[in-house]
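One structure is given below, encoded as structure tokens.
Note that this complex is displayed minus one protein chain, with the remaining chains in position.
Labels run A, B and C following the written order; every chain starts at residue 1.
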Amino acid sequence: MTPYLLCSLIFAIGVYAIIAKKNLIKIVIGLLLLEYAVNLLLVLVGYKSGGKPPIIVPQNPSTANFVDPLPQALVLTSIVIGLGITALMVALCIRLYEKYKTFDISKIKRLKG
Amino acid sequence: MNGMSPIVKATTKVFMGFITVYSLNIIAYGHLTPGGGFAGGTMWACGFILLVLAFGKEDAFKIVSQRAASVADCLAAFTFLLVAILGISAGGFFVNFLSKGKEFNLVSAGTLLWLNIAIGIKVSACLFGVFVALAIFKRSKTSSEVQ
Amino acid sequence: MTFAIIILYFLLVFMIIGAIIAVEVRDLLGSIIAVGAVGFGLSIIFLFLGAPDLAITQVVVETVSLVILIRAAVVRDDTTYDTHHNTFAVAMALIFVGAFIAFGALAYKALPEFGNPIYAQNQEKKALAEANGNPAAKEDDNRETPAEYYLAHSFEKNKAANLVTSIVLDFRGYDTLGEATVIFVSVIGAYVVLRKVGRRREGREEPASQGKDES
Partner (left out) sequence: MNAHDILPLFVGIPLGAGFLLPVIALLWKKLVDILAVLAVLALVVMALCVIGAPSCIYKMGNWPPPFGVNLVLDPMSAMMVLIISGVSFAVTLYSVSYMTKFTSKPYYYSLLMLMIAGMNGVVLTGDLFNMYVFMEVGAIASYGLVAFGTEHEELEASFKYLVLGSLGSGFIIFGIALVYSNTGTLNMADMARIISAGGLNRLITFASALFLMGFGLKAAMVPFHAWLPDAHPSAPAPISAMLSGLLIKALGVYAIIRLFYHVFGLTPGSEYSYILMGLGLLSMVVGVILAVGQWDFKRLLAYHSISQMGYVMLGIGLGTPLGLLGGLFHLLNHSAFKSLLFLCAGSVEQSTGSRQLRELGGLCHRMPVTSATCSVASLSISGVPPFNGFWSKLIIIVAAVQAAFTTVPGTVQAGYIVIAAVTVLVSFLTLVSFVKVQKYSLFGALPDRLSGVREVSTVMCIAMIMLAVACIGLGVLSPFVLNGLVAPARDALMDGQSYIRLVLGG
């Protein structure tokens, strides 16, 4: 259970950064940490003690003692989604910096609540 | 701005070849060894990004332009969809309709190889495109500030 | 405790320290490099947990995101920033973190033990039932989980040695279409956001901007 808790801690640090930090880049970093924690969790739930990578080698075409391949496929998808979001977010950050000349979110406030 | 020193340019020329071959290898053998379209495509995009950084934007765009990247992006994405649609000929979307071949061969596993290649081209093109878009944006901003 | 598990704990602690540094350090460049360290630590964890595919992908994706992030951080020369705390937001965030960990600790007791995933438990259960001579007491117990099915049949059906690729591109190929679309969409979104001129000038009092229509 400890690895799961440590993994949740990374997730929580990411959420903390998103809620508490006032800098655009820090928020991006918070989302990246969130992404890492989720990917890690998926791989952790599929891990089998002493398991081998899910790749069949010609010498021994048996699949005994493999780790769960399905979460790995999901993580592959999730990594790429995270990359896409990061790219879009960085584009927005650069554009916002050009407009407001600051990364400070408390100064980027044209919209009234 | 015309890129970095001649040493960097010369090294880049050599390394670009290695990066291309290695990433294509990762893409093509994705169904047999670790790796695949995404990893290889991202690697290839890194190669192009290196090219832009070393040679400067103007010279690098003579080799590959953003518009070309954008078109390759769209067409590769459509190719992926097309392979999926062609599966209808064998009974449904995403049916692996090509012959599976012999295991552990390069041309085996039916559509997997072709899908990997399509994804590799797509990912490299779009990551390169987004890098170029970010880089161009900086240039236009500084030029307007100078005026 | 095997070698892989010791490495796992070591790297997890490393990642947590890196994450805290990344969030708290005042230099943006430093914090991006710290987050890069966390990402590379993650890729080594993948390697030790039997996921070489993910390790490769994580390394290259991490490299590209670092390049892109550094591009964002260096729009000005001085990359440090002034901190000022919104006490309310910090308090909210800390309450959330505490609640998340506390409820998580309660809930994780129901998780399968680490290193013994659900598919392996299922296999054991079936083997035990077969040994006792009553395979599939109930019909529901006889169902395979997807993971068991992939391990048993993927290679003979697809002839692809890499089971992860086989799942990504064949069994769950539709997901991958969605994933390719996600990255296509985000790149188009980035192009759209980075256009020099968003609106045509006539009709509205827009701030005059130089540069021609890019459409």
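Convention: a contact is a pair of C-beta atoms (placed from the backbone, for glycine too) under 8 Å apart; a residue touches a chain by one contact, two chains touch by 3 or more.
Since we're looking at a predicted model, the values are computed, not measured.
Novice: With touch as defined up top, name the shown chains that contact the chain not shown.
Specialist: A, B, C
Novice: For the chain left off this view, which of B:4, B:64 or B:81 is in contact with it?
Specialist: Considering all chains, including the one not shown, the answer is B:81.
Novice: What is the set of subunit A residues that contact the non-displayed chain in the whole complex?
Specialist: Output for subunit A: 11, 14-15, 18, 24, 27, 31, 34-35, 37-38, 41-42, 45, 70-71, 74, 77-78, 81, 84-85, 88-89, 92-93, 95-96, 99-100, 108-111, 113.
Novice: In the complete complex, the non-displayed chain touches which residues of subunit B?
Specialist: 67, 70-71, 74-75, 77-78, 81, 84-85, 87, 91-96
Novice: What is the set of subunit C residues that contact the non-displayed chain in the whole complex?
Specialist: Within subunit C, the residues that touch the unshown chain are 103-104, 106-112, 117-119, 122, 140, 143-147, 149-150, 170-175, 177-179, 181-182, 184-186, 188-193, 195, 197-200, 202-204, 213-215.
We adopt the following convention: only the chains that are shown with their structure count from here on.
Novice: With contacts counted as defined, which of the two, A-B or B-C, has more C-beta pairs across the interface?
Specialist: Between B-C and A-B, contacts are more numerous in B-C.
Novice: How big is the gap, in whole Å, between where the Cα atoms of subunit A centre and where those of subunit C centre?
Specialist: Whole-Å distance between the two chain centres: 4.
Novice: Which integer distance in Å separates the CA centroid of subunit A from that of subunit B?
Specialist: Averaging C-alpha atoms per chain gives centres 23 Å apart.
Novice: Using mean CA coordinates as chain centres, what's the gap between subunit B and subunit C in Å?
Specialist: That pair's centroid distance is 22 Å.
Novice: So which bits of subunit A are touching at least two other chains?
Specialist: Correct list: 53, 55, 58, 76, 79-80, 83, 87, 90-91, 94-95, 98.
Novice: Of all residues in subunit C, which are in touch with two or more distinct other chains?
Specialist: 52-53, 57, 61, 64, 68, 71-72, 75, 155, 161-162, 164, 168, 176, 183, 186-187, 190, 194 - these are the residues of subunit C that touch more than one other chain.
Novice: Where on subunit B is subunit C touching in the complex?
Specialist: Per the touch definition, subunit B meets subunit C at residues 26, 30-36, 38-39, 42-43, 45-46, 49, 70, 73-74, 77, 80-81, 84, 93-94, 96, 100-104, 108-112, 115-116, 119, 122-123, 126-127, 129-131, 133-138, 140, 144, 147.
Novice: If we count contacts the way the header does, which residues on subunit C are in touch with subunit A in the complex?
Specialist: Touching subunit A from subunit C are residues 2, 4-5, 8-9, 12-13, 15-16, 19-20, 22-23, 28, 31-32, 35, 38-39, 42, 45-46, 49-54, 57-58, 61, 64-65, 68-69, 71-73, 75-76, 81-86, 89-90, 92-94, 96-97, 100-101, 104-105, 108-109, 111-120, 146-147, 150-152, 154-155, 161-164, 167-168, 171-172, 175-176, 178-179, 182-183, 185-187, 189-190, 193-194.
Novice: Going by the contact rule at the top, pick out the subunit B residues touching subunit A in the complex.
Specialist: 33-34, 36, 38, 42, 104, 123, 127, 130, 133-134, 137-138, 141
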